[in-house]
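Each remark here refers to the structure printed beneath this line.
Apart from one protein chain that is not included, each protein chain of the complex appears where it belongs.
All chains are identified by letter, namely A and B, in their written order; residue positions are counted from 1 within each chain.
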Amino acid sequence: MEEGPVAGTRYTLAELARLTGADLEGPGDALITGVAALETAGSSDVSFLANRRYRHQLADTHAAAVILSRGETGSGYDFTVLRADNPYLVFARMGWLLNPGPSPQPGIDPDASVSALADIDASATIAPRAVIEAGARVGPRCWIGPGAVVAAGVHMGTACRIDANASVLAGSQLGDRVEIMSGAVIGSAGFGFADAGDHWEAVPQLGRVLIGDDVSVGANTTVDRGSQGDTRISNGCKIDNLVQIAHNVQIGDHTVIAANAGISGSTRIGRYCRIAGGVGFAGHIDIADGSTFTGMSMITGSIHESGVYSSGVPLMPTREWRRSAVRFRQLDDMARRLDTLERIMTTTEDGDGR
Amino acid sequence: MEEGPVAGTRYTLAELARLTGADLEGPGDALITGVAALETAGSSDVSFLANRRYRHQLADTHAAAVILSRGETGSGYDFTVLRADNPYLVFARMGWLLNPGPSPQPGIDPDASVSALADIDASATIAPRAVIEAGARVGPRCWIGPGAVVAAGVHMGTACRIDANASVLAGSQLGDRVEIMSGAVIGSAGFGFADAGDHWEAVPQLGRVLIGDDVSVGANTTVDRGSQGDTRISNGCKIDNLVQIAHNVQIGDHTVIAANAGISGSTRIGRYCRIAGGVGFAGHIDIADGSTFTGMSMITGSIHESGVYSSGVPLMPTREWRRSAVRFRQLDDMARRLDTLERIMTTTEDGDGR
Partner (left out) sequence: MEEGPVAGTRYTLAELARLTGADLEGPGDALITGVAALETAGSSDVSFLANRRYRHQLADTHAAAVILSRGETGSGYDFTVLRADNPYLVFARMGWLLNPGPSPQPGIDPDASVSALADIDASATIAPRAVIEAGARVGPRCWIGPGAVVAAGVHMGTACRIDANASVLAGSQLGDRVEIMSGAVIGSAGFGFADAGDHWEAVPQLGRVLIGDDVSVGANTTVDRGSQGDTRISNGCKIDNLVQIAHNVQIGDHTVIAANAGISGSTRIGRYCRIAGGVGFAGHIDIADGSTFTGMSMITGSIHESGVYSSGVPLMPTREWRRSAVRFRQLDDMARRLDTLERIMTTTEDGDGR
């Protein structure tokens, strides 16, 4: 009921151009039913070119129209040109117009388990096997998927989606239009243990998770609640699958984090950062607004200046890699020997009277 | 009901040898009830030796029989020898003969939530709390575990297993004998956002996940659906736990991927690749058939030739590591100074008339 295209959603090219602010360079009466990549687009599809790497595909595409940037100078194409400052963005918006998705039927499925003390807006949809505990508040047009758990005291705003088997726990607070994807866990206890000599004792995790508006949290991602303060994910953040966000982490507006990344406790990430897959952050550090980290970077200290950062070593055939890896162990020794040689050389040259 | 050995499954050694194609070198009438490692095997167990590292355990094992390779020359053992080209494979097959597992009772548990518009084969088993949405198709002898979600439009073939609390979403298509382990998410929305200047806008993710036959997907692994095209996992692939497979990724037949690995969007992995744990692939790259990557490798570009590849640096005591790590930052400088020294040395030697 929830997924799949809705039959009959179609627009003329002219309508699409008008609704998305693209400039139509040619006839606008073609009926468009979908969006597609250049390679696979058919005669009723719109496509786009955002990456000049794929420019050669323009000659062969069967798309009815292609969204091109203002700087794209080619001509004589078989398709109609839609001109835009940001072709990919216009493409995305046309995609939503043509694929609005099904409108879930409001109401609580009889197979859901909803506490009488939960506050569910009449326009919300609660799928079978969802669990909503006492004191939870589910806003207008929210969708709570099958098997999802919304625990006691969780509040969410308008038009949130909690996907299948996701768990939103411990009084977490969600803004509007937040999506928590399948299997994600929001509000689990942070990893805090005090060293008691011969064993560890859990430190109570008393904070919450606060999530702003327009945040997306990927499948099987985990966000721990704060220990004393709160864990905070600000407006517009997009977080991919299998990301770990530890207790007390603060993430600024519109930061994006790709899959398999991990952020240790109490670290603060700025606004508009871009964090690639597999990146790891130490705890208790601060990351400047607008910082970018390439894949699998290891960040052990604060970053005070915006910029692009990397770590790691490049891939090599294993046989060659073994040799470099052994030498890495000797690097400090090599550096000292180099110093020595330079000193000797200078002395030698001096000694030679040059 | 689902797990644990079934009492009374036993074979004679001769029967086991015949059923798996092993050659029996000795008496075949011993009654065998299980398989076990050399160290722990008892007098009614079969064991195996695949790794010569464990050869010394042959002297002490209490196994009734041990599967040895044709090249294994030892003799005078207390156990009966089963000879095979591939001892581990024969061991696995004997393991299944002796541990067939329970046969789940076909039928839909009254505590399951199954849409009247789902197509469930009469020989399939639907466990309590499973959710099957409208338009889903569940083939013969499939098993849908407790809490598993099979969303609208998902099709699966024969003898698939969807384990506890797994989510199969968004019209995903599964072949025959596919196992999706607990907590795995198949068909979540890909991580696609267009840069709208001061915020990100989601790009509709319109594709599906297509999974071939005999594929295994590990616990809490995530496989995103395609954006325009489909994400594809081909026949015989084995994927471990906590792996991320992004939208539009294509994985060729019989490739194996160990835990914590991540494959970024639109990357194409060939057939018969072996990808160790924690490996990360950049997006939009191609990996040749038969490529092997050691643990935690970082792959940022296409691999055109099959081979064994690695990256990373070796473990060191932290105090020593700090020194090497600092020098890594100076590597380019060191290389230039080395060049200079060599040039000077050549000049010096020339100047000396040698």
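Note that a contact is a pair of C-beta atoms (placed from the backbone, for glycine too) under 8 Å apart; a residue touches a chain by one contact, two chains touch by 3 or more.
Note that the coordinates shown come from a computational prediction; the quantities given were computed from them, not determined experimentally.
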item: Option from A:Ile108, A:Ala124 or A:Leu242 whose C-beta touches the chain left out; value: A:Leu242
item: Option from B:Gly236, B:Gly252, B:Gly270 or B:Gly283 whose C-beta touches the chain left out; value: B:Gly236
item: Residue ranges of chain A at the interface with the undisplayed chain; value: 113, 115, 129, 131, 133-135, 147, 149, 151-153, 165-167, 169-171, 183-185, 188-189, 191-196, 198-204, 206, 220, 222, 224, 228-229, 242, 244, 246, 260, 262, 264, 280, 282, 293-294, 297-301, 303, 307-314, 316, 320, 323-324, 326-328, 330-331, 334, 337-338, 341, 344-345, 348
item: Footprint left on chain B by the chain that the document does not show; value: 1-5, 34-37, 40, 86, 88-89, 91-93, 95-96, 99, 109, 111, 127-129, 145-147, 163-165, 179, 181-183, 214, 216, 218-220, 236, 238, 240-242, 254, 256, 258-260, 277-278, 295-296, 312-319, 321-322, 325-326, 328-329, 331-332, 334-335, 338, 341-342, 345, 348-349
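FYI, only the chains that are shown with their structure count from here on.
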item: Chain A and chain B, separation of their C-alpha mean positions in angstrom; value: 25
